[in-house]
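Please see the structure below; I have some questions.
One protein chain is absent from this view; the other protein chains keep their places.
We call the chains A and B, going by the order they appear; numbering starts again at 1 in every chain.
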Amino acid sequence: MTFNPLEVRSATAGYGGIPVFRELDVVVRAGEITALVGPNACGKSTLLRAMSRLLPVASGAVLLDGEDIATTPTRDIAKKLGVLPQEPVTPGGITVTELVWRGRHPHRRLGQRPTHADRLAIAQALVQTGTGALADRPVDSLSGGQRQRVWIALALAQQTSTLLLDEPTSYLDVAHQLEVLDLLVDLRNQGKTILIVLHDLGQAARYADTVIAMKDGRVVRSGPTREVVTEELLTDVFGVVARIIEDPDTGSPLVLVRGRHDHPRSSADRVTLQP
Amino acid sequence: MSGGQSPRVADAGTQARRRLVGLGAALVLLVAVAVASLAVGARDIAPGTVVRALLDPSLADRSYDAAVVLDERLPRTLLALMVGACLGAAGVIMQAVTRNPLVDGGILGTELGAAVAVVAAILFLGVSGASNYFWFALAGAAVTTALVVMLSRLATDTSETVSLVISGAAASALLAALITIMTVRDTSVFAHYRYWSIGQLSGRAGTIDELWPFAVTGIVLALFLGSTLNILGLGDDVATALGVRVPLAQLMVMTVAVLLCAAATSATGPIGFVGLVGAHVARLLVGADNRWTIPYAMLCGVVLLLAADVLGRLAPGDGEIQVSIMTAVVGTPFFVALARRRRLVAA
Partner (left out) sequence: MTAHPTVELAAAQVLAAGRLARRRTVFIAGSLTFVLLVVLVLSVTLGGSASISLSDTLLAAAGRGDGLADFVVFENRVPRSLTAVLAGALFGLSGVVYQRLVMNVLATPDIIGVTAGAAAGGVVVLVLLERSGVATQVGALAGAFIAVTFIIALSAGGSAVVHRLVLVGIGISACFASVTNYVLAQADETGTERAMRWLVGSLHGAVWDDVRVLAVALTLSVVLLVLLVRDLDNLRLGDDIATSLGSRVRSTRRGVLLVGAAMAAVSTSVVGPVAFIALVCGPIAARLDPRGGIFVPGLMGAILLLASDVAAQNAPLISPVPTGAITALIGAPVLVVLLVRRKASIR
């Protein structure tokens, strides 16, 4: 029986004794890009942290390949699960190669000389993220997009089958956002499982295979993108009126949000907002 | 989605009432502690005698107790008044301009810088006299504060709040070592220089005569800084948008704080934590409006200093515990409790 790479069963977690979500059930399917979306403070970042063992769950369990992460040694988890948190801290003066080397930590013993496997993993990570040319540059001299790719390279050097990313595109300009998202699609095509927290629903609609929509600590809807990203969902979860059409180039749902000043063509198209 | 409640505006009446109550309480405490300061010591004197001595100074010629009160303890209490007010005000100013609730003249090393400058002046330049000390203290305090602020900007990867405190601690460590080194060759005179590294009120009352002009200048200037500090507290960008020349304002404000610390340190040596605790208590009583916080902090500073001094005199045995040691003993748990508050540390 094959397990789902990541599963959350009836989990409750929060900060300082106050739960952010209670008894949540989530399944992340293998080889897909799953997007976790929702308004601010819905619990999506908290959920990601709980799934990556950065935050212990108060009750329930998080299963990684069928095993409870609470009882799995953290090093073993590190070989299967890579995480890119929001706004990672860049220590001063470190070069790209040195940073990506850190990704080999779970695989290296104490005092072990660098192996060919290590070097290959790093090289592969650099090439995949297109950061090979930046290898000797200090990380803090790079642009936002380049830096984000370097952090992804670090996670890739871990050679995990699953990757969790917390809002990796938030502070990037448009071109860099696309670089990162296109890279994630490449990785998915290679068979990796990717869970990504996104606050831009449009990006989720375009790039994700599965969407999990959360609000107030509950999962409102979860499933294939086309089924989840609907006009009702936008109203229920985000509290906005929208029209959804099919993207003429990609076929994925295209979200057109309607504000107070946007009048639809005919009254028949108008969706009224329930107060 | 809007349509919720509009923000509650603090009732002006309630605030004013709180301030008055706070003021009343502080004044009552002040009187109590001042009387204690006059009454308590190696020789405990009844409050009645104290009051009579204050009302009729000529009593000093006839009564030994009255002489002690008037010639010894009264000047000491007045010194505490002056120094406590200076340190309290300096604490508020420094916290406001650095937007850092953990600093005061002691934490930033300002007072130690003043002390080192004075010791160096005495040892190498043969300077004497409190008013002469003051100028060296001012120079030392100014240089140290400037260095600490610059140092904190250079440190990487640490939050600004913590960085400033660390820089102050590093500077203090260096300065304390400097004082030790300067006096170690001549330990027979360590007792003479002791109060330049261990602040104390005993035997220092004579300095009031020469230092009060500087202290009063500083205090008066400080009382006018309230609104400037309020605007600076909104952040550099907002302050500039409101038309304030931020670097100039910061410099001016800090100069007053340095002046206050220098005056206090020239009198008694470095006494820490009075500014820190005084500023926080004042804010508790009166809110964050610096026009009120500064005078209240002066009051609180005086009360704290006097209380620490009285406690020090109650120590078992003949001697007393120097006031700066008492303030450190009491102030440290306060500082640690402040440091543990989560909101503060997550910079």
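By definition in this document, a residue touches a chain if its C-beta (ideal position, glycine included) is under 8 Å from a C-beta of that chain, and two chains touch if they have at least 3 such contacts.
Here the structure is a predicted model, which means the values were calculated and not measured.
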item	value
Neighbouring shown chains of the undisplayed chain, as defined at the top	A, B
Identified contact with the non-displayed chain, of A:Ile77, A:Leu156 or A:Val255	A:Ile77
Per the touch definition above, residue among A:Ala50, A:Leu126, A:Leu156 or A:Val228 touching the missing chain	A:Leu126
Positions on chain A where the hidden chain makes contact	49, 52-54, 74-79, 81-83, 85, 88-89, 91-94, 97, 99, 102-103, 105-106, 110-111, 114, 116, 119-120, 122-124, 126-127, 130, 132-133, 135-136, 154-155, 158
Footprint left on chain B by the chain that the document does not show	102, 106-107, 151, 154-159, 161-163, 165-167, 169-170, 173-174, 176-178, 180-181, 183-185, 187-188, 190-191, 194, 197-198, 272-273, 319, 321-322, 324-325, 328-329, 331-333, 335-336, 338-340, 342, 345-347
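FYI, only the chains that are shown with their structure count from here on.
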item	value
Centroid spacing, where centroids are CA-atom means, of chain A and chain B in whole angstrom	52
